[in-house]
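After this line comes subunit A, so read on.
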Amino acid sequence: MLLEIRNLHAGIDGREIIKGLNLSVEKGQIHAIMGPNGSGKSTLAKVLAGHPNYEVTEGEILYEGKNLLEMEPDERAREGIFMAFQYPVEIPGVSNSQFLRLAYNEKMKHLGREELDPIEFNELLKEKAKLVQMTSDFLKRSVNEGFSGGEKKRNEILQMAILEPKLAILDETDSGLDIDALRIVAEGVNKLRNSENAIILITHYQRLLNYIQPDFVHILADGKIIKSGTKELAIELEEKGYDWIKANSAHC
Partner candidate 1 sequence: MAKGIEILTKREYKYGFVTPIETETIPKGLNEDTIRLISKKKDEPEWMLEFRLKAYRHWLKMKEPKWGNFKYPKIDFQDITYYAAPKSKPKYNSLEEVDPEILRTFEKLGIPLSEQKMLANVAVDAVFDSVSVATTFKEKLKKIGVIFMPISEAIREYPELVRQYLGSVVPINDNFYAALNSAVFSDGSFVYVPKGVRCPMELSTYFRINTQESGQFERTLIIAEEGSYVAYNEGCTAPQFDTNQLHAAVVELIALDNAEIKYSTVQNWYAGDENGVGGIYNFVTKRGACRGKNSKISWTQVETGSAITWKYPSVILQGEGSIGEFYSVALTNHAQIADTGTKMIHIGKNTKSTIVSKGISAGRANNTYRGLVKVLPKAENARNYTQCDSLLIGDKCKANTFPYIEVMNNTAKVEHEATTSRISEEQLFYLQQRGISQEDAVSLIINGFCKEVFRELPMEYAVEAQKLLGLKLEGTVG
Partner candidate 2 sequence: MQVKRETVYNEIFRISASQTNQPEWLKELRTEALSFFSEVGFPSVEDEEWKYTNVAPIARETFQYDFKVESKISEETISKFVLEEAKKSFLVFLNGRFRPEFSNAQSLADVKIASFTQAFNDPDLQKTLQQKLGSLVDYRKNGFTALNTAFIEEGLFLFIPRDKIIESPIQLVFLTENEKIAFPRCLIVMEEGSEATLIESYNRNQEGKYFTNAVIEISIANEAKLKHYRVQRESHNSFHVTTTCAEVQCGSVYDSTNITLGAKLSRHDVIAIFKAEGGQAFVDGLYLVSGEQHSDTHSVIDHVFPNCLSRQNYKGIVDGKARAVFNGKIFVRENAHGTDAQQSNKNLLLSNEARVDTKPQLEIFNDDVRCSHGATVGQLEEEEIFYLMSRGLHHSLAENLLTYGFAEEIVNKIEVDSLKSQLDEALLNRLKAKL
């Protein structure tokens, strides 16, 4: 088991948002988590990545059998957890390529592997940048500074490609993307999936799932998974809307 979430309760500023969530993720799987606004989707992503403002009040999260909640955010990242941010942050003055090399080498150091010098790393970077159709001009610019919404999201996927996570959490990566950008991002993700990693897709709309096929779809409402199924569930949800599922779950 790669990730096991048991009875998770979590929130921010003393307000509980996730209220008893269970989820198991195996290597090689793609899980989509869907839900209306405010259902706790992004909170789940942030708790998994270890955002300091979010507090876990109950439950546990095991990652490769280890207690994830005891790890600092950077440790989690080095252990292979990657979160693609819904709103990627700007770091003025620090170029994308410097930043990526630093992150990459930190991970290599952690794995006891050899670090790359700037020249070697640039080769790797150029290779990976093709995946999301990014030009070298992007790599020289400061991290996310002055990037358009689509460029920021592509940059997130590029980082994912460089860091090769075991567990990638894509937090509303489809939001704010036009159809072309969405296709580029989705293709990038598809090329990165393999039998050794897992992906959690967090999204409000079914649209993304046309491009990235999930193995499982979970519906999140009011901090709990209220229904799980396969990708057909997402299609049904799209047709009938979130009200259907809420009404439905009331009976369960």
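Simple rule for what comes next: contacts are C-beta pairs under 8 Å (C-beta built on N, C-alpha and C of every residue); 3 or more make two chains touch, one makes a residue touch a chain; residues count from 1.
Selection criteria: all candidates are chains of the complex that A comes from, given by their letters.
What you see is a predicted model; the values in this text were computed from it and never measured.
One candidate from 1 or 2 touches subunit A in this complex, that being 1. If you check the complex, the residues on subunit A that touch candidate 1 are 49-53, 72-74, 76-78, 82-83, 85, 88-94, 98-99, 102-103, 106-107, 110, 117-118, 142, 159, 163.
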